[in-house]
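Here the complex is missing one protein chain, while the rest keep their positions.
We just call them A and B in the order they show up, numbering each chain from 1.
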Amino acid sequence: MNIAVLVKQVPDTTEIKIDKETGALIRKGIPTITNPDDLTGVELALQLKETYGGNIHAFTMGPSSAKNMLRELYARGIDEATLLSDKAFAGSDTWATSHILASALKKHAFDLVIAGRQAIDGDTAQVGPQVAEFLKIPHVSYVDRVIDYNDGMLKVKKNEEHRMLTLNLPTPALITVLDEAAKPRYMNMFDIFRRSHLPLNQLTCDDLDVSLADIGIKGSPTKVKKTFNKSATQKQPKQTLNPEQAARTILDFIEAKGGQS
Amino acid sequence: MKYTDGNNCFVYIDHDEGTINQVSLELLTEAKHLMKRLKAPEKVVAIWLGTFTDDILKMLGDYGADHIITCEREDLNQYDVMKHTTVISEMIDAYHPQSMLIGGTVKGRELAPRISARVHTGLTADATQIDLDGETHHLAITRPAFGGNLYATIITPDHFPQMATIRPGVFEAKTFGHTSLPTQETFQYDKALHSPIEVMAIEEKDTKRTNIADAKLIVSAGRGVKNCLNLVSDVAAHLNGEVASSRALVDGGIMSKNHQVGQTGHTVRPSLYIACGISGAVQHTAGMDKSDTIIAINTDENAPIFDVADLGIVGDAQAILKQLQKQLDA
Partner (left out) sequence: MEHILSDQHRLVKKTVQQFVKDTVKPRAKSIDESETFPHDTVESMREMGLFALPFEEIEGGAGGDTLSYAIAVMELSKACATTGVILSAHVSLCAAPISMWGTSYQKETFLRPLLSGESLGAFGLTEPNAGTDAGAQKTVAIDKGDSYQISGSKIFITNAGVADLYIISALTEPEKKHKGISLFIVEADRKGFSVGKKEMKLGIRGSSTRELILDKVNVPKENLLGKENKGFGMIMQILSGGRIGIAAQAVGICEGAIEEALEYTKERTQFGRPISSFQNTQFTLADLETKKEAAKGLLIKAALYKDQGRPYTKEAAMAKLYGAQCATEITQKALQLFGGYGYTREYDIERMMRDAKITEIYEGTNEAQKMVIAGSLLKEGTS
């Protein structure tokens, strides 16, 4: 089974702090990581490869610093990695990003494309399904588990809010995976020394069949009008109380609000 | 004749064999409010795929639909991302709506991107606020990003429809006093629909599992009370509430994912939210700051949770919960 995995390098949003004085986002010094859901996708690909054989090719679009992330994926066991990097790509929204990724994927024949559910910086969950549409292949989002792959047919479990669906879909197909789908392995010492320096493929705008009108800020249907931090709501006086007083105050407060119990 | 051309807001109605998902009603209500604010009010148009009834017509009208476009084919009763993408994209081609809102459910967030790619338009994900953008009256759609640390307002100026998926629970579904039923028309789509995706089995999740998204009262546990979760459950039970938790306890394997409130968990808006030993990183508060009333208990008087609290108590949550338990027992 030949698998493409879509990965994104993201800032570790759990490390982001807000300047308490100005309310501004402190971006400086925030480490970048491989998007956690994408690591799940990589792990799932590795497991599928272990069971069904084949080749794993990771694709990412981003600045050249994303090479480090791809090296880490080599150290986890993927076979090939491609970085799509070009100034012309900068500022792409999900539509334009998907368009670029799909045009790179079209150069190969994959049985399965795996994307993480969503990236922790944008949280859109859109690139996977949009890539599937551009590739004209079926997709299932929110895959909890891949049950089986047999004779070109993939059987997956999809996690909806109130129910679990077992679905069959013919390959080539795309799935987006939840973190339940697989627990990412660690980089392996053998692969760190043996494989982390394998060559990376690099593609620019010129290597792809895309028009400048469809990529970057210009080619993105959505525009960011403004970004802002949510200003902290007005501070309420805090009370330091002993446990008994505290409990009484809470119950009085609940009572005053209309009673809950 | 088409009902309108380019002068309306589509709302996709998400349903399971006729049972409507609450978020679709929330969107009808919000769309109605929004359209009223336009100089030249547009119509709220509900999009219905599958078997349609008069009861549904009335219900959609009650919540704000002016008009309903249906595609009543039995093979659309069950949601299928490929078939639904095809039919809705055809509808968009036929009616040229200004905007289209889709509930940010699993289905919605699977379907909407596929449609947006097919019809070549912009899609804003998981929005929490919709406004009108100044003179142009484009939708200005606000959504959290960077784990809730940052908000971005997104517009789609040159492509139509302006699409967005909207997070469930952020808008309220309300009925309007209506004088007449909404109008209805049928979108005739006769071509064969084929999907390669086959549903093999459906299991309902255990409904007894906590559903904190609908809870009226939540007692939420953070790192500060990880050693006394029984106490938390007990106090929650006394108050007829549900137990929720911060990400710290879920990541630590102490609580299950379906209890998690926050950016990567559930968004909740109960009448009362009691945060026990939760420091209140934005990642958490993004999921609960719309609660009607918030009580925070934390030993650290500088904990950010106090910034969103209506009542803030500096103290040891475990000791205070013990006292609460005692006084509730009394």
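The working rule: a contact is a pair of C-beta atoms (placed from the backbone, for glycine too) under 8 Å apart; a residue touches a chain by one contact, two chains touch by 3 or more.
Computed from a prediction, not measured in an experiment: that's the story for all the values here.
J.: As a test of the contact rule: which chains in view would the missing one touch?
T.: The chain that is not shown is in contact with A.
J.: Out of A:147, A:164 or A:192, which touches the unshown chain?
T.: A:192
J.: Would you mind spotting which of A:7, A:42, A:56 or A:75 touches the chain that isn't drawn?
T.: Only one listed residue reaches the unshown chain, and that is A:75.
J.: In the whole complex, what residues of chain A lie against the chain that is missing from view?
T.: Interface residues of chain A facing the absent chain: 68, 71-72, 75, 185-194, 196-197.
By our rule, only the chains that are shown with their structure count from here on.
J.: Measuring centre to centre with CA averages, how many angstrom lie between chain A and chain B?
T.: Roughly 21 Å separates the two chain centres.
J.: Could you list, by residue number, the parts of chain B that touch chain A in their complex?
T.: Touching chain A from chain B are residues 81-82, 85, 105-107, 109-114, 116-118, 120-126, 133, 140, 143-147, 149-159, 195-205, 207, 216-217, 238-241, 263-264, 271-272, 274, 282-283, 289, 293, 295, 297, 301, 304, 306-316, 319-320, 322-324, 326-328.
J.: What part of chain A is in contact with chain B in the complex they form?
T.: Per the touch definition, chain A meets chain B at residues 11, 13-14, 16, 18, 25, 93-95, 98, 120-130, 132-134, 138-142, 155, 158-170, 173, 220-230, 232-233, 235-244, 246-251, 253-254, 257-258, 260-261.
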